[in-house]
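One structure below.
One chain of protein is taken out of this complex; the other chains stay put.
Order as written gives the chain letters A and B; numbering starts at 1 within each chain.
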Amino acid sequence: MTVPLLKVDNLAVEFGPKANPIRVVDGVSFEITAGGAVGIVGESGSGKSITSLSILRLISEPPGRIVQGRIEFNGVNLLELPRSKMPDIRGRDIAMIFQEPMSSLNPVMTIGDQIGEAIKLHEAMTGEERRARVIEMLRLVGIPDPAGRLDAYPHQFSGGMRQRVMIAMALACNPKLLIADEPTTALDVTIQAQVLDLMHKLRRTLNTAVLLISHDLGVIADVCERVVVMYAGRVVEEADIRSIFRTPQHPYTRGLLQSIPRLDDDRDRLYQIPGSVPLAGSVKKGCPFYERCSLRIEKCMNKMPPMFSFGPDQRAACWVTASQADAKEKEAALQ
Amino acid sequence: MTDPIIRVNDLGKTFGSGMRLSLAKQADEVRAVDGCSFEINRSETLALVGESGCGKSTLGRLLLRLIDATAGKVYFENTELTDLPAARMRDMRRHLQMIFQDPYGSLSPRRTIAQIIAEPLDVFGLVRSGRQRRERVADLMTQVGLSPSFMDRHPRQFSGGQRQRIGIARAIAVDPSFIVADEPVSALDVSVQAQIINLMQDLQKQKGFSFLFIAHDLAVVRHIADRVAVMYLGRIVEIGPKKQIYGMPQHPYTQALLSAAPEPDPDRKGKRIILEGDVPSPKRVPSGCSFHTRCPIRQDICGIERPPLREVAPGQLAACHFAKPFPIPRPTSSQAVPA
Partner (left out) sequence: MAVSIEHSELPSPSLAPEPRALSRLGYELFSRTSTMFAFAVVVIFVFVAVFAPLLAPYDPLAQSILKINRLPSADNWLGTDQFGRDVLSRMIYGSRNSLIFGLISPVLAAICGTVLGVVAGYFGGIIDRIISRLIDLLLAFPELLLAIMIAAVLGGGFWNVIAVITVAFVPGFARVARASTLAVKQEPYVEAAIAVGVRTPVIIFRHVIPNIAAPIVVLMTLWVASAIRLEASLSFLGIGTQPPNPSWGNIIRDGLNNLFGSPWPIIGAGFAITCVVLSFNLLGDAVRDVLDPEISE
């Protein structure tokens, strides 16, 4: 049994005053193996970004705080590390890229200096070596004429190019895990295709594990091997990529898959999930999807379902589909 | 046979071309929309698709004269809108309405839902008494799936999807014959987008207005469009019936757009046309065919001569010297999602 690279176990994050906290992430668990690619998919308020920020302990305290759980990276619980040790982990072992390539780069520093700074922090190198490394990274992410662009400033790059620079910066120190929070959301479709293609290429060459946060199931399907579906701060389903798209077990996953417009279907109408996404932490008891669920039974209102196993690689938190699967299994056993 | 409600003739908009003292006059000009011509038929939905900066939103606003064109003409039922005096134009707005992208910004934060929805009714004197106004507002709220009991609330208390419903109610309040919807679902959560798309589709069927639906994503408009127009750098590069655009796109940019969108299907990873480079700045539109800098099938002529929109199949026009059908490979029914 291999030790996973990253293991998040029963994580909970609260915001607001201690007396009346809002739990925006509750009982989230998942694992990433070395070189693996896991996607967290969810809508606004699902807690997916907070989960990713918690891993690097980037949640601003106050108002936020991690109230329970473990985040093990290579067997070390990051939540027990002294705060002063975290900067060593960030960038060197775990790197992160954000949605906004515009504001994530310092406008008054050259591209070369910014990537160089990331390297300088974690690796002892001479100026020459560092320069060569920066050029190599820029070439790797597909910036044309990398040596010539070293002294350019971020505003001289387009959005897609800036995201490439961000990726180069994140990968400069050969991290074992790359957390990408909506890396292509701000980009146009054709540019998104380029960036996704680049991520594939980098995974093949560098063998970096990827945790991809996105609301877009298409992007997730493209990059990931496993998927964690979050809704209102909880994991509602977790499975390998094929099971999620072929045999989704949580009604929310099913609804989501059916409601997204696709290029290749000729349905006259889209399937729709009624209602709106609940505010983070507004569901106090029972299944968070109860309000909008088409399969709901009375039990769902009062009792949060645990994660049931559906096959070796799939787990979902639903009372109804779990009992249906159970019944089916018994039937099969009888025959 | 065809009965166009909107006719657009060689429409253009250049920003920054006004009085200016600087010498770099030419360089500052942005050709947001350039030589667009098309028609929208009665009760038809035309989807306008393109990436950011292609001028699709500008084009939508030109049609409603929220900004003034610098070239070309727009006709609404044989009335030329482009040179109508301001007062007459305001009267025309009874027939021309708009749904906005940003459900958070497009509703005045200090006004109640009833006031927002009733505003067009008041402008055109369509309600006589306060009671009649409230009845009409309640009716409109029901039509868009909101409970009329929230009439006196303020927009900040509603979710994005609910706000977009309010925006739709405002647009249909005066029973317009033409509505422009500018990316109406792109700011919404995935699970709410389908609700709003279905709502607009049903309202359109029921009321029969014509619809210009602007989006950056071809998948979103698939269910709602009758015809699709694809824009690149201010120009329409391909326009045609939905079936042909999705099934047999002829312009290489349409083909790239269709194949670039990642499909929610793990078995179809990475089979796409990847365009090189970025969209050029609209300040420096390439010569000839504006797409030739990124085009996978370009030839020498493309940099010199601008291809006109020409008919490449019945009802389908493409602006490409080398337009040819390019069937998008589709596996047979990959849908295996249980209901």
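The rule we apply is simple: a contact is a pair of C-beta atoms (placed from the backbone, for glycine too) under 8 Å apart; a residue touches a chain by one contact, two chains touch by 3 or more.
Worth saying up front: this structure is predicted, and the values here are computed from it rather than measured.
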item	value
Touching the absent chain when the full complex is considered, from B:R31, B:K56, B:R133 or B:R170	B:R170
Hidden partner chain, touching residue among B:H154, B:K243 or B:R306	B:H154
Which residue of B:G12, B:G72, B:P120 or B:P184 touches the chain not shown here	B:P120
Touching residues on subunit B - with respect to the absent chain	64, 66, 90-91, 93-94, 96-98, 100-102, 105-111, 119-120, 123-124, 142-147, 150, 153-154, 156-158, 161-162, 165, 167, 170, 195, 198-199, 202-203, 206
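We adopt the following convention: only the chains that are shown with their structure count from here on.
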item	value
Subunit A-facing residues of subunit B, complex	51-52, 159-162, 189-195, 197-198, 201, 216-223, 246, 256-258, 260-270, 272, 274-275, 278-279, 294, 328, 330, 334-339
Parts of subunit A lying in touch with subunit B, wherever the complex brings them together	43-44, 158-161, 188-194, 196-197, 200, 215-222, 241-242, 245-248, 252, 254-265, 267-274, 276-277, 292
